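Have a look at the structure below, then the notes.
Of the protein chains in this complex, one is absent; all others appear in place.
Here the chain labels run A, B and C in written order, and each chain numbers its own residues starting at 1.
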Amino acid sequence: MAGNSFGQLFKVTTFGESHGPAIGVVIDGVPPRIPLTEKDIQVDLDRRRPGQSKITTQRKESDQVEILSGVFEGQTTGTALAMLIRNQDQRSKDYSDLKDIFRPGHADYTFLKKFGVRDYRGGGRASGRETACRVAAGAVAKKILAKASITIHAYTLSVGDVKATKVDLAVIEKNLVRAPDMDAAEKMIARIEEARKDCDSLGGVIETVIQGCPAGLGDPVFDKLNARLAHAMLSIGTIRGIEFGAGFAATQMRGSAHNDPFCNKNGAVRTATNHAGGILGGISSGENIVFRIAVKPPSSIAKEQETLDLEKKPAKIQVKGRHDPCICPRVVPVVEAMAAMTLADCLLIQRSIQG
Amino acid sequence: MAGNSFGQLFKVTTFGESHGPAIGVVIDGVPPRIPLTEKDIQVDLDRRRPGQSKITTQRKESDQVEILSGVFEGQTTGTALAMLIRNQDQRSKDYSDLKDIFRPGHADYTFLKKFGVRDYRGGGRASGRETACRVAAGAVAKKILAKASITIHAYTLSVGDVKATKVDLAVIEKNLVRAPDMDAAEKMIARIEEARKDCDSLGGVIETVIQGCPAGLGDPVFDKLNARLAHAMLSIGTIRGIEFGAGFAATQMRGSAHNDPFCNKNGAVRTATNHAGGILGGISSGENIVFRIAVKPPSSIAKEQETLDLEKKPAKIQVKGRHDPCICPRVVPVVEAMAAMTLADCLLIQRSIQG
Amino acid sequence: MAGNSFGQLFKVTTFGESHGPAIGVVIDGVPPRIPLTEKDIQVDLDRRRPGQSKITTQRKESDQVEILSGVFEGQTTGTALAMLIRNQDQRSKDYSDLKDIFRPGHADYTFLKKFGVRDYRGGGRASGRETACRVAAGAVAKKILAKASITIHAYTLSVGDVKATKVDLAVIEKNLVRAPDMDAAEKMIARIEEARKDCDSLGGVIETVIQGCPAGLGDPVFDKLNARLAHAMLSIGTIRGIEFGAGFAATQMRGSAHNDPFCNKNGAVRTATNHAGGILGGISSGENIVFRIAVKPPSSIAKEQETLDLEKKPAKIQVKGRHDPCICPRVVPVVEAMAAMTLADCLLIQRSIQG
Partner (left out) sequence: MAGNSFGQLFKVTTFGESHGPAIGVVIDGVPPRIPLTEKDIQVDLDRRRPGQSKITTQRKESDQVEILSGVFEGQTTGTALAMLIRNQDQRSKDYSDLKDIFRPGHADYTFLKKFGVRDYRGGGRASGRETACRVAAGAVAKKILAKASITIHAYTLSVGDVKATKVDLAVIEKNLVRAPDMDAAEKMIARIEEARKDCDSLGGVIETVIQGCPAGLGDPVFDKLNARLAHAMLSIGTIRGIEFGAGFAATQMRGSAHNDPFCNKNGAVRTATNHAGGILGGISSGENIVFRIAVKPPSSIAKEQETLDLEKKPAKIQVKGRHDPCICPRVVPVVEAMAAMTLADCLLIQRSIQG
């Protein structure tokens, strides 16, 4: 038990290093009789894979998934579902000069302190490449949610100081940065290209909206739905924070303004506002679940930086290779995957107490 | 498994409703031979308990803890450590009129949707009273951390729009609001009293600093130290968000400014800045661990609000009883307790892979 | 996490030492809206408690259970269900002379090696007294099973060399030894009294029959239903072995004789024989689940024995106090409780993959 698993009933375990032979994922607890093919998985993998556009890394990884078990004649069997993605574009030489030096902002130093050894090739296990496995697992989770009419949309709300001014879910996949606003998208892309030219990188905010989630998911006390989602999101390497509903702005509101009044909408219990972000007491309320995460600017930059080498002596470093100047567009499918895994798990847990 | 437990090796399970006979906690995985008495626990319980000052609720609960098992002749035995707190001030009549109505901002409606039944007396299991058990467990965790020279300080950084302008850990317990700045504390207290007079409530931000944490704690991938801490913090009922190090501000920084350069301080590997908040790749780096959480304004206010009753008909509600106008000072020890539980767990896990 | 919990969805955690202030149990994952009172629990506790007949220990413990949480207005709420049993008859003086010596067959030595400290009063956490908490939790599990028409009967099949020659479930509670055969019971009781007079003790075999269990419970691979039941049974301190269906005798059968032929009984798929004990591939088949466990002769005997003291010097010991000459009749309800907890857990897990 060293952190490679996520979930209680829908339990996802990933493995693999960025420059080893393969990465993969095993899901224990997939309900049986869900139609599933490799194509279902590939759609989301293609949204995450490198080289997809001019504003992402130009590394080439086709990220072809192979289902190894748990599916028979086009549907899940209820047994362990395993998926494999072979690594292809392993330019290990790009990384061999990183053997003796700690990259700022990366996990090189902390892995060494934790384990006393590290696979220095491209970040090894700490590489963002690992998230491909999450996307594959998330695609399976989405199939479970689809049967329950739950949908998840994540999108880039801001890049640096450029913020979307409207949210149109229909345009997210129509611009390279996955913003919900075509005009803002254009400006975001310009900013990203600017940063790349400067051998630098940019952060941003990703917002997620979950629609159709029934009231009752999530557990009180330690496993509140927001606590689980926060765990899920902060487990993505590049995330610095998360806020639900009104978020940090709620700290400057009075209770009378922040409380969402209950009201009757066509016979359903709803709330007039949604400052709570769709979760009350850790349990979904039936309103849209809304949260935002802070994505840091990528640590791998071509600009020269100060650091130390293994002997603790000062050194200069320029991180070579082909890196993302802003990771937001590629994090969007990872966020959706982690949200899907979390909700699928809550859905199965809720079923277990009914009947 | 319905969310009443937290932790992997240092596993805390709480139980109890606010108006039942008692609340309590069992810890499975306490290392043996740690000196421990009820007094060690009581110190932190007294920092959390109601009625401690003019700006908290005036409910009276002495919150006397009784150790039931796991301690023998003044030290832990390694077996399940159980602690009990009897409920005393159960003015159930204050709550009986809430039987048929949903309080805005509370878990009344979502508990009913989840379980089909709810203990409506004072929030039942959803009551903040449950956090007393966390504080008791946290006090045990702190003993483990103390042996490893790890200390945790949480404090109220802001209340509404009043923000501390300096951080002096020495004054936190010297003002009612637990701020690290005596001047700001005075203003915060004034704001809180103002809100109370208006039958309203206020939110705030609590910051936590963990000192002395060695590099190497936390697990890569899903159980990153920040992911676990986020889970821990968002499991506190009143929290709307969390950010580490530079937090949401990092989304407006470039990578070259955000990356913390490694440097050699007296032979130790350190970083010149700490935008990462002491965690790299999900593993502690040896720098101070720093995070902030958004505390919402309490939902229980005496002001009249719109809501629905059990029949989904519009209703007015004034939440009677004696409530906290700002919960920050009483959340501070809960935050410390959850952080302590998280770190103690990571410490035990790290030991298991060494040797 | 030090072994004080059992189960995945119906998760039971016990605490308490035999001579501390109290023992107790918390169940996380009880489905809501199950009618439950303290009387429901007390029935089974009374079947386990000491002093119930002339062939059990004469210690007096009334073992009165108090429900602390998780039940409201006579039904479960879905939140953590906690129960407490105060210890009463703590003749600690009976045990103080055991402080410096290892009782043969007991856990005195191994607890000391594991933890470096031990509560030497009456076995502390290793005492059979802990099983009262299991019985209380099992009573809750039985309520869940009752709704699914699953019943569990355990009984003393043999004591020493006296074996029941017929199985009549109706007579189990009509004789002191809980045998399914009144004639054999008489002989068993005589044997037990004989052993007691000799300051000695006797073992036996307990058989369990689970009726009404639907096909489909239990998980393939590591969590087979028989594997879980074996875990459950061997976790009872006094058990030396377990066998399902034909058991060890199967090792002397040929496959053609051992395989249970499928047949159609009134439209249902059944098997003509039940050598498999109602479990195929780790999953219940719809036949009765049948297993037997080996109960060792109690280690606490008044006869003088050879042993060592804390300084590893030879010593003589006579275990004073009031002990059971044969523990079988009091283990019967514990076996039922562990079986009930295991099945309730499997039932909830199975529900989670349906729908």
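One rule holds in what follows: a contact is a pair of C-beta atoms (placed from the backbone, for glycine too) under 8 Å apart; a residue touches a chain by one contact, two chains touch by 3 or more.
Because the structure is predicted, anything quoted here is derived from the model rather than measured.
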Touch criterion as defined above, residue of B:G16, B:P50 or B:P220 at the omitted chain = B:P220
Using the touch definition up top, pick the residue from C:S53, C:Q75, C:N288 or C:Q305 that touches the left-out chain.
-> C:Q305
List the residues of subunit B that touch the chain left out of this view.
-> 9, 29, 31-32, 78-80, 220-221, 348-349, 351-355
Over the whole complex, note the residues of subunit A touching the chain we left out.
-> 1-5, 7-11, 13-17, 20-24, 26, 28-30, 32-33, 66, 68-70, 72, 75, 77-82, 84, 114-119, 124-125
Mind pulling the subunit C residues that touch the left-out chain?
-> 1-6, 8, 12, 14, 102, 104-107, 109-111, 113-115, 125-126, 130, 158, 160-161, 195, 198, 200-205, 214-224, 226-235, 237, 239-248, 250-256, 258-264, 267, 269, 271-272, 276-277, 279-286, 294-301, 303, 305-308, 312-314, 349-350, 353
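Rule of thumb we're sticking to: only the chains that are shown with their structure count from here on.
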Subunit B-subunit C separation of Cα centroids, rounded to whole Å | 39
Which subunit A residues sit where two or more other chains touch them?
-> 220-221, 349, 353
